[in-house]
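Removed: one protein chain of the complex. Kept in place: all other protein chains.
Chain IDs A, B, C and D follow the sequence of writing; residue 1 opens each chain.
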């Protein structure tokens, strides 16, 4: 559970509401149904037009990483790869066949399969890198959905505000309605700018970060598998893979 | 038929009109012929100046992908490539000559031609990659037409608004016309911002997505054809090409 | 003669003037000498400071491509290259010496010279690619001049508007002058935004497109010359070069 | 101690306060608790949502580089590498084993380890470059935290201003409160724009500069270690590494 994500959302919304309250503003002034419909209907409409269904489905799935990121234990993976390189030296590559059934990640399964089949290191690398790129690209597309919504929301907020102002301007004869009308118009701006900067854009960027981490873990897996295929000694493999760890000073 | 594209456009326009209605605005306030002429005449003029005729023609053609995307069945293509690799093993590359006439996509025809002619894998790759890049680049230019219009429309909307405001300012003597004049001026802003964010930019990006998918399918074709030319075994080819599939977990 | 370029400029200016007329605005309100001096004097000054003389000269030259693009007939060039490859097979590379004098493009002359001299393919490629990059880069710099002016003009338009508003604000005592003063101030904004979006930026992008086309034609020439130097058979050369053609489905 | 960093912050804040004072503005007008809560609470909330905990921790650590940059003496490192290359020529690579214990930087320790173990130059390079990239990427992520806050702060400042204006607009009945209300609303804009441009963005960029310098030093170490592994003569190594020095004319 990613506490920071939840804390971040609560903190920013709380700060806005507290600031508004201390300012003397009434909270009801910030709720406005027409502005809500314009900003979020418009933003969703633009996103539906921009993205194909497959990206939408994937977006909903990876959105959960915000709350519960896929944990990748690089230390454990290094230990595993070093262990495989030892088995391979002792029992040959075929000795790794049993490991395959124990793996759940299809990427690692495929990597082991290619290794056990005795392919050339170059073939293994090419095959796994195609897979890596396709997976990374698919997830980046899904993360981009949130980035695109973060781009559309503020401009659609401006449309809402201008529509409100037009309404106000056409009723200048009732000056007592002026202030209230302008206030309502401005709420659309807040919806657009706040949803983009406090939700859509940070979410898109956090997803990009998780995708980068997953890609690095897969790159490490490729480096390790290639090293086993080339028969490097386990000590060197460990030294090489240790470079992927972040937590060293 | 891409339901999402149509839904997206209807949803965003519906949201704007519904929001305006709930706001108490009259729908007629959003229609304004001079603003229409300025924003769309100016945007089209800028696009005509920027793009050569050949890009315009292509843009009109690929715009239809928004409603009816070119379907590429990667699974079927993989089966086909694996089948070809088996024939090639049994009957030699010449055995693929009959396949050529059954293919409709000129890119695949050319790939088969190069294979049947017995060219070196390196020559096949170079030749097909030139074709891939030229095709991808041509379509990206066509998609960019919509992106460029999405860039020009809001700024030309601002020109329209400022022209309207100048007109208003010169008639400050008639204050009763003030509000109506400003309202009219603002409509140009809405036309510019809304057409860009609810139509031009999402369309440009969806087209880019379809181009990327088509390019990946062609890249898969190249990888498969090269693998056949290099005489890899069908099982490996299938494993390698499977990396291009999105739908695996 | 590029009809679209002229049509584009006429269409966008016509749309602005027609919109203004239908709006009820007087055309004289859009003409203002001080605004003209500020926006175009400032923009030209910034460009003079930014670009060295050699880029200016080249910009004036390639600007004419907007009206009369350099035509490159790729079909004819492919036929020529295939013809050369046949001569080279029959009479040896020296047989191409006569062709050189008939070529007018110094790039093609140089390519033939390198071929006839019997250089290694790698040497030919390196030499021609240096030339290709330098030429492309020089023309991109010249196109960038228009892009830079398109970047400066709107901000300098804002300077003009703010200077006008300052003048207005200092004469608030004469309210009857207010509207007229503001109107005049806004004209500078229109000059800046319109010149950028209806002229400078589309021109810069169209020039970039022409440069890309010229570069692709030179790249095709390099691929063809290298293939001749490597003694590939004419049929394969034709197949390879056909990939550069846009007009195939 | 980086005097310029401190001077820069003091100069820019001093300039703002002095300008405000000379302008006749009261300093108290620039302090506003609700604006403070909205801008910095919102910015921090967005950052918490965007970045994972590990990046936050690293950001706090490298922020100190603003005051006290990690000094890298390239001259000393070159002398050291040249010395090692001489020892290696005299006593073999094993003669460098003692040096390892004297090094504190784990990157240099690892480089020496790989050298002493007698690995192929290609293996040393691959292993060290993985480490280099991971370290550089981790630090760039941490620097990006400040860049992201510099991106969010001004837009959240606008949210604060619009919230303040809404409050003002709803109280137009009390015109004597108008000016004061607008003034308060504008303070949020100043907080957002000033914190971004006078603090967050310059800090992010200075950190990026320090990261680039550290990466160049590590690249120099890799070049030197590889040269020793390939047995180049010390004079050449010195000539090659001297290219990394900035201070030559």
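Things worth noting here:
We take it that contacts are C-beta pairs under 8 Å (C-beta built on N, C-alpha and C of every residue); 3 or more make two chains touch, one makes a residue touch a chain.
This one's a predicted model, so the numbers in the text were calculated from it and none came from an experiment.
Across the complete structure, the visible chains that the omitted chain touches are C, D.
Checked against the full complex, the one of C:73, C:171 or C:233 touching the unshown chain is C:171.
Across the entire complex, the residue among C:7, C:72, C:87 or C:113 in touch with the chain not shown is C:113.
Mapped onto chain D, contacts with the missing chain fall at residues 2, 4-5, 7-16, 18-20, 22-26, 29-30, 66, 69, 154, 176, 178-180, 182-183, 186-187, 189-190, 193-194, 196-199, 201-203, 205-206, 209-210, 216, 223, 232, 236, 239-240, 242-246, 248-249. With the whole complex as reference, residues 33-35, 37-38, 40-42, 44-56, 106, 110, 113-114, 117, 119, 123, 126-128, 130-131, 134, 138, 141, 148, 152, 155-156, 158-160, 162-173, 184 of chain C touch the missing chain.
Operating definition for what follows: only the chains that are shown with their structure count from here on.
Of all residue numbers used at the contact between chain B and chain C, under half are used by both chains, marking a mostly different-residue interface.
Fitting chain C to chain D on Cα positions gives a rotation angle of 145°, stated in steps of 5. Here the spacing of chain A and chain B, counted between their Cα centres, is 24 Å. Chain contacts: chain D has no residue touching two or more partner chains.
Contact between chains, per the stated criterion, is found for A-B, A-D, B-C.
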